[in-house]
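My questions will all concern the structure given below.
Removed: one protein chain of the complex. Kept in place: all other protein chains.
Chain nomenclature is as follows: A, B and C, assigned in order of appearance, with residue numbering initiated at 1 for each chain independently.
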Amino acid sequence: MITSQEYKKRLMKLRRNVYMDGQLISRDDPRLEGAANCIAKTYDVMSDPDFKDYEDILTATSHLTGKKISRFCHIHQSITDLLAKQKATRLVSHQVGGCIQRCMGIDSTNANSVASWEADQKYGTEYNKRFLNWLRDFQENDRSACCAQTDVKGNRPQRPGEQLDPDVYVHRVETLSDGIVIRGAKVHNSNSSVVEWIPVIPTRRLVEDEKDWAVSCMVPADDPNVKLVVSATRFGGHKDLGQPGPYGTADSLTVFDNVFVPWEHVFLNGEYDIGGRLALLFALYHRHSYTGCKPAMTDVLMGAVALMAECNGIEGKSHVQERLADMICTSELCYGTGIAAGINGTRSGSGTFIPDIVFCNASRRHAGMNIYHEFDALADVAGGMPATLPLEGDWLSEETKKFVEKYMTRNPKVSAEDQHRAFRWVQDISCSEFAGVSQYAGVHGGGSPRMEQIAILNSYDVERVKNIAKRLAGIPVKEKYTFDRLGKMPVK
Amino acid sequence: MITSQEYKKRLMKLRRNVYMDGQLISRDDPRLEGAANCIAKTYDVMSDPDFKDYEDILTATSHLTGKKISRFCHIHQSITDLLAKQKATRLVSHQVGGCIQRCMGIDSTNANSVASWEADQKYGTEYNKRFLNWLRDFQENDRSACCAQTDVKGNRPQRPGEQLDPDVYVHRVETLSDGIVIRGAKVHNSNSSVVEWIPVIPTRRLVEDEKDWAVSCMVPADDPNVKLVVSATRFGGHKDLGQPGPYGTADSLTVFDNVFVPWEHVFLNGEYDIGGRLALLFALYHRHSYTGCKPAMTDVLMGAVALMAECNGIEGKSHVQERLADMICTSELCYGTGIAAGINGTRSGSGTFIPDIVFCNASRRHAGMNIYHEFDALADVAGGMPATLPLEGDWLSEETKKFVEKYMTRNPKVSAEDQHRAFRWVQDISCSEFAGVSQYAGVHGGGSPRMEQIAILNSYDVERVKNIAKRLAGIPVKEKYTFDRLGKMPVK
Amino acid sequence: MITSQEYKKRLMKLRRNVYMDGQLISRDDPRLEGAANCIAKTYDVMSDPDFKDYEDILTATSHLTGKKISRFCHIHQSITDLLAKQKATRLVSHQVGGCIQRCMGIDSTNANSVASWEADQKYGTEYNKRFLNWLRDFQENDRSACCAQTDVKGNRPQRPGEQLDPDVYVHRVETLSDGIVIRGAKVHNSNSSVVEWIPVIPTRRLVEDEKDWAVSCMVPADDPNVKLVVSATRFGGHKDLGQPGPYGTADSLTVFDNVFVPWEHVFLNGEYDIGGRLALLFALYHRHSYTGCKPAMTDVLMGAVALMAECNGIEGKSHVQERLADMICTSELCYGTGIAAGINGTRSGSGTFIPDIVFCNASRRHAGMNIYHEFDALADVAGGMPATLPLEGDWLSEETKKFVEKYMTRNPKVSAEDQHRAFRWVQDISCSEFAGVSQYAGVHGGGSPRMEQIAILNSYDVERVKNIAKRLAGIPVKEKYTFDRLGKMPVK
Partner (left out) sequence: MITSQEYKKRLMKLRRNVYMDGQLISRDDPRLEGAANCIAKTYDVMSDPDFKDYEDILTATSHLTGKKISRFCHIHQSITDLLAKQKATRLVSHQVGGCIQRCMGIDSTNANSVASWEADQKYGTEYNKRFLNWLRDFQENDRSACCAQTDVKGNRPQRPGEQLDPDVYVHRVETLSDGIVIRGAKVHNSNSSVVEWIPVIPTRRLVEDEKDWAVSCMVPADDPNVKLVVSATRFGGHKDLGQPGPYGTADSLTVFDNVFVPWEHVFLNGEYDIGGRLALLFALYHRHSYTGCKPAMTDVLMGAVALMAECNGIEGKSHVQERLADMICTSELCYGTGIAAGINGTRSGSGTFIPDIVFCNASRRHAGMNIYHEFDALADVAGGMPATLPLEGDWLSEETKKFVEKYMTRNPKVSAEDQHRAFRWVQDISCSEFAGVSQYAGVHGGGSPRMEQIAILNSYDVERVKNIAKRLAGIPVKEKYTFDRLGKMPVK
């Protein structure tokens, strides 16, 4: 496993292909620092003695090499692996105050491990061998990846094959002797500018005449024909206040302007049915990650509520207690249901374990439906101060410092400096561009409540519960009672 | 294990001490039939070939005798036992359309198994030995029990020891050479009139000068000095419509009018700290049961929604789909979090496993907060018909039958008779006294959302999440990061 | 104006055509008493000295005769009339604890007053003259009416003209020299069994080839070819507890089995466009009535919450205060918006005033979306007692009375008898068949939230608010700013 210094060094070796606000920028641009610091933290915790107790959660044993590797490079070989992945995600999210920016890579990798194997079984291809070759390097060198899934989609009511401009979904435009050429663009492509690999996978189910869109492949982040048009945001890291960070996000419009992909990095190439399967598998693994990071996000906001209550001297008030209980329940319902998703995981043909789809989606949907309520809770308890807090300069300038400190102090047990730290941070996470991005990501990241609703209704056998009702109503039902959602029992 | 016939035969052997509406009634009074049928079903499923596949869920191996016994008489010896108990509860609830009426007995029994052992350790008493003697008979004869916990409480702002009338909390009034005498009354005492044993346990934490109230004991349901003042309700069982049941509830004001309890049935006697512990343990086990029955209750209502959508011919409408997705999520969040409660269960000193308290309470609270919404969903999709359905006689009488059948038919794929069955049943469960009792029980049964909020806030370490916030804000924190809610990992 | 005795005497003179549970019953059947008592109260308040202060609300001056008449027979001639109607409805609802059962009659009458006039203008008919003749008798003799609107609808995805059985929407089957013959049935026909007149109006918009369904007419409640298949429910009226009532509902499947209607009682006959207009007008007037009765329903439940808090001795608790504030706001938002509907009412061509459609529907929708929450609030504060209250006999019988009284007493300031009264009444209204009917009626009565959503989206100019957004975004908009929802200003 590498250090975060090594990780950042590698980033600087990449060819420059990142654009912001009309400029071609370097990967050490301060605006990218927030996202890079999150990933860096996933490296730091591995060797940090403070996290020694969590070693079995943070690391795993590679099924390829038997070596100890980062959990964030591992293919899940058991239910315990699924549980550990969820826990590792929540743990690191606590450190960076939100998204760890490294789950997309391992989620798409697990999805590819399953889909490439299934394609091989059905079509006699060799995708899984290629994939495992790539994986060996990925694990041994502790590399980072994102996942380029969401196509720009053009005119939404039309399918990929019906669009006026076929490029609005990334697709194969040419097949050469040594590989394929792809074109199109992906949006909302999180942290593509701070990783080494960009896995490209389909965004949706596909039909037979959409084979060109059924492509899975691995593209270097600095490929000559890849352009990353990035928007980024971040919070914290006020050094004078002693804050860690900054932490944040960097998403791109990722343009694939006729990118050549050699065969060794092509993991699907026209198998449209498996293409759709892969799209759903990534979504599923990613929503399973959310059962770790979304509870952590709630924990962070809950911590902020508790901190604001302390600053305002109102810890014991009934409405504060009510808000805290609400947030504990949101966090623990999402997390607990994620545990159930792991416990009810199943072994796929490839050996990779897959979490339960209904539990994953129910958890993610619940988090998504509560995110704005949680910001509401924070605003409720914080009061208006995060919106009108005097700027940092006014806490330092001779002329205003004395007034600001005198008049900003509330709970006499909290020093003026800690009041400043607390309110500055709460402003940063709840009353800022970063807050807005957190809210939108809370709704849409990894699939919105509406997408989870579709996934749930597609997976859940409503007829079976209707039969429970029919039996009670006296309406004849042929089948005897069964109920697949009772779930599995682990060994003692 | 016995049959339901044997169960009912035993009930009839009990001394008459049940009162309804001013009359002393027999235990085969039709008004008690709903509750008795629920318990009967817990016996029937054991030998019913339709449930053969669920044998490992429905039965267990006694840790006392090594014999196969009903799950509803078992002391949980493992995490798997906790999971199985949850599953068995959901399964039987599906058959009776709601509460199975038999969990209180086994929940209080598990709680007594833990508390009696802990009292012995601390006070050198022999409660656990007594308890195990009683348990042996209970398991071998497959007996039924309830749990008399909720005291009438008198003037709520006062503690037990402060009340004008000390009897408003059940308490020891005399100590004799061969046992003790207790007096007082319990309310909301579910199914006391259709079981053999009434365990009596404290309702709350107690302080040192409330030793008289710190009593746990086992009282025969037909003790000469016990009076059961019962209210009951039920649904279904319309034989002409081919319905199973009726199923329902029977709760009592259980009066202990100077009841003598021999030493062999006394499991706590003044150990006030363990008394409070026992009160909380029963609540915890019972809320764990709710992680099985509450999802089932949602399943039943969800089945009713799906059935109503079919009758009305609106299955595909977006609002119906939205309602179903909501209900699936309520059910699966509560159930999944219950699974997490089992997986994170711990072994108590006595060997009995105890589920995780935060997960149990979060699950129960979520169910309780959604119960009225679920009835709202059903009303939304059913339309007004359950409220104004012509009475049964009007579907049969020569003069009206032709009009009722002609004008009540909707979806042409559903016969007039099945329409009648469906709407009659939905009326029975959602527009009736039984519906009201379900709603109140959905809020308050096993502890209301408000009680679970208290339990959660008492169990959850808010300081720890506040520290997550403080670290991010730059406020110095002495302790290094730990987070106990990450939870356990089971073996592979 | 007549007395309630006279009203009940008239009912008894009607021909017997009411069926319940397979029997032809008399109109003084106790099961109809609840509904009849509500209407009786609308007569009683007119002469009750206790309501002298509200005379200008409860009575009006007929625009036909200039005489003082009941508000419930009046055609609204001004904004003040609209406001008074809303107030009168809330006032009487307070007395009967819910629906007053007399608004349907006056709402359909006002709708007919507008539609008959508009038909005459467009088609040169004489409907309005006929209507006014009928109205004169209605007002002078202070008569009662219902409104038969909701057709049974058969297969919902099909229009009236497409149904296999044309009778599932009431329609004209024959035109004779002296009138027409209609056939079909209406459901959810509130209080048809306790009034003198049944107005029949269309249930929906109609198209050109559905002229047979575009019929408005007035049918005597005891017409030889009308059959009323009734279901009824009620609460209260426990005489030994000194309660008024019982009050309640009685709805019918109203069968029109080839009913002859003479020309003088035909107010529309094939004018399909006005038929749809009439359907919407009744819905609008009726939802305006809901801006009076729904706040009253909330007031009653809020009163119940406050009473339960008193009985339980928890008036000051923060969750009780929160619940009360919620309910006050529901009540006052619905009522206030109803006032705005009146203030922004407009004069139709006929002179009848029509309330604002968006305000009426927003108010009704809000009430409908909150009804189950309000029952939840009541259950929350009441505790489980309404579900398990010992039956009345047990409060009276020698053997149990002493225990019941001793153990049911809570707040020492409330006598055992008042505790009984309070809990009995709360049980009656929240844990009973009547409660279920109230809940279903709260959702669907007068149109469900879903129907109001349709009405709102059809009436509201979304394009106009989109233009506000476009101007701010810099997207060119041709029209200058206007905003019709600013509303009218009354004189000073």
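Basically, a contact is a pair of C-beta atoms (placed from the backbone, for glycine too) under 8 Å apart; a residue touches a chain by one contact, two chains touch by 3 or more.
Small disclaimer: the values here were computed from a predicted structure and weren't measured.
Only one of A:L132, A:L253 or A:A416 touches the absent chain when the whole complex is considered: A:L253.
Of the listed positions A:A441, A:A455, A:A469 or A:M489, the one in contact with the omitted chain in the full complex is A:A441. Touch with the chain omitted from the figure is made, among C:P224, C:G303 or C:G349, by C:G303.
Among A:D178, A:E208 or A:E399, only A:E399 touches the chain left out of the display. For subunit B, the residues touching the chain absent from view are 318-319. By the touch rule set out above, subunit C reaches the unshown chain at residues 50-51, 53-54, 56-57, 78-80, 83-84, 87, 90-91, 94-95, 97, 236, 238, 241-245, 299-300, 302-304, 306-307, 310, 321-322, 324-325, 328-329, 332-333, 335-341, 343-344, 358-359, 362-363, 365-366, 418, 421-422, 424-426, 453, 456-457, 460, 462-463, 465-476, 480-483, 485-487, 489-492.
Seen across the whole complex, the unshown chain contacts subunit A at 19-24, 152-157, 164-165, 167-168, 185, 187-188, 227, 229, 231, 251-253, 255, 257, 312-314, 319, 371-373, 375-376, 379-380, 382-394, 396-397, 399-400, 403-404, 406-412, 427, 430-433, 435-437, 439-441, 443-445, 448-450.
Keep this in mind: only the chains that are shown with their structure count from here on.
Relative to subunit C, the chain whose mean Cα position lies farthest away is A. Averaged Cα coordinates give subunit B a centre that lies 39 Å from the centre of subunit C.
Measuring from the averaged C-alpha position of subunit A to that of subunit C gives a distance of 52 Å. Subunit A has no residue in contact with two or more other chains.
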